[in-house]
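Dumping the structure here so I can ask a few things about it.
In this view, the complex is presented without one of its protein chains, the others remaining in place.
== chain A ==
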Amino acid sequence: MTLAQGVAGSSPALNISIFAAFVLITLVVVFRASKNTRTAADYYAAGRAFTGPQNGIAISGDYLSAASFLGIAGAIALNGYDGFLYSIGFLVAWLVALLLVAELLRNTGKYTMGDVLAFRMRQRPVRAAAAVSTLAVSFFYLLAQMAGAGGLVALLLGITNPVGQGAVIAVVGLIMIVYVLVGGMKGTTWVQIIKAALLIVGAAGITVWVLARFGFNLSAMLGGAVEKGGAAVLDPGKQYGKTGLTQLDFVSLALALVLGTAGLPHILMRFYTVPTAKDARRSVVWAIWLIGIFYLFTLVLGYGAGAIVGPEAINAAPGKANSAAPLLASALGGPVLLGFIAAVAFATILAVVAGLTITASASFAHDVYANVIKKGEVDDKDQEVRVARITALVIGAVAIVGGIVANGQNIAFLVALAFAVAASANLPTILYSLFWKRFNTSGALWSIYGGLAVCVLLIVFSPAVSGNATAMFPDADFDLFPLANPGIVSIPVSFVLGWLGTVLSKERNDDKYAEMEVRALTGVGAEKAVQH
């Protein structure tokens, strides 16, 4: 098998046709959904008319990104148990969202994370800060998704020259822009729902198939993985147990994963697409079940790929770890199953990038344009949506360029960085804002900007960026901070800064807190569903 041929047995024409069918179907759905997209509430929050279960499926579509599917399966196939630890962090994190954030956020906000953070603060500085951190988290997440696209193109279409890969990434980016511009949040949500259904059904099918090969005996399947990958794949520590530093790095990663989810702006924004806080709760419950079950599948996919394909073949394939799941599909079901899984993987990247784009554009238009620049007095509501659409175009362009530049980085790892930024810049402010009466503007700004700055700086000076062969810039050498994931430092720093900034400022607004708390807990005056 040579690189130019992609995966043995892969039929690029078949892969493209299945993906084209997905794009066609979703475009029809998006155009139909666009008929009712008129107001800002339609564009940003799909008229708040989705049901809890629909939104729950869409959330799992948003959350089960290429990182979850390709990244975790690959990590388990190559690093064994240590890859599984990602799944657990990603899942347990949902309890933070369920217990502490989802319902209260739905009751107090309108379109963006900034709505909640700025509720009882001075509007302009806090909204600007919320928008900055939203854009930063979305950017890292976007990069992670698009980085996977290049490898996937090489793997599935047999295109190995960078220009050809770039062209395919550009096409994917353009389709995504059409979804967002035409369909708004409603269209994007339907794309997520369709994609989540395909992804979960596809993963379930392969899981059953893999288990059937081993007589539905989990232990026998693990034995198969041991045969090809060595006994170490079953035990923790293969990847992170090498030195004291990598062990510490693992604790840092685990913290970022569990505290990051409830600070991801594109997940938070999904809570506004349902009519009530109770529906927001129901969405999270659906999401937890679907995501949990999916991660159980990835355990089988990962070890199955290790047992049936083997680490050597995976490392030899273009895209390395990211190609474990497609290779497994090919080994089991030949070109047809590979084509299906390939299309699902592309659809995943497409849908998640669309979700990120609409979130980032909403935050810019609603927080920065409408509230910071126009000081909350936009004469023409359509103007705000127009700004959001223009922003979506710009972000789409950034996504395409980013995808071409970040081509080939490990996607699960990049997503982990996005989680670290979310956990450092957003989560402390969200929690203080919802639960701490004394919290004020200065605390919010210290926590957001401080957490963001510390987190990004530590990433820049980490071994992930420079100083070794696997870094982004292998030739440069400025890895002053020893850990690849900054969470263990940046998250506590952000909490401390939020507290310090608050107590050093005299500002306190007990009246506004009373309003916020009563609204958050009772749902009085919460934004309602749009009637069409």
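Brief remarks follow.
Methods note: a residue touches a chain if its C-beta (ideal position, glycine included) is under 8 Å from a C-beta of that chain, and two chains touch if they have at least 3 such contacts; residues count from 1.
Methods note: contacts and distances are computed from a predicted model.
The chain that is not shown carries the UniProt protein name "Inner membrane protein YjcH", picked from "NADH-quinone oxidoreductase subunit J", "ATP synthase epsilon chain", "Inner membrane protein YjcH" or "sn-glycerol-3-phosphate ABC transporter ATP-binding protein UgpC". Although one chain is not drawn, the whole complex shows that of A:P53, A:P125, A:G223 or A:P463 it is A:G223 that touches it. When the whole complex is considered, the residue among A:A49, A:L135, A:I206 or A:L497 that touches the unshown chain is A:A49. If you put the hidden chain back, the residue from A:I16, A:L211 or A:V251 that touches it is A:V251. When the full complex is taken into account, the listed residue touching the unshown chain is A:I88, out of A:L14, A:L27 or A:I88.
In the full complex, chain A makes contact with the omitted chain through residues 47-49, 51, 81, 84-85, 88-89, 91-92, 94-96, 98-100, 217-220, 222-223, 226, 234-237, 240-241, 247, 250-251, 254, 258, 275-276, 278, 281, 284-285, 288-289, 292, 295-296, 510-512, 514-515, 517-518, 521-532.
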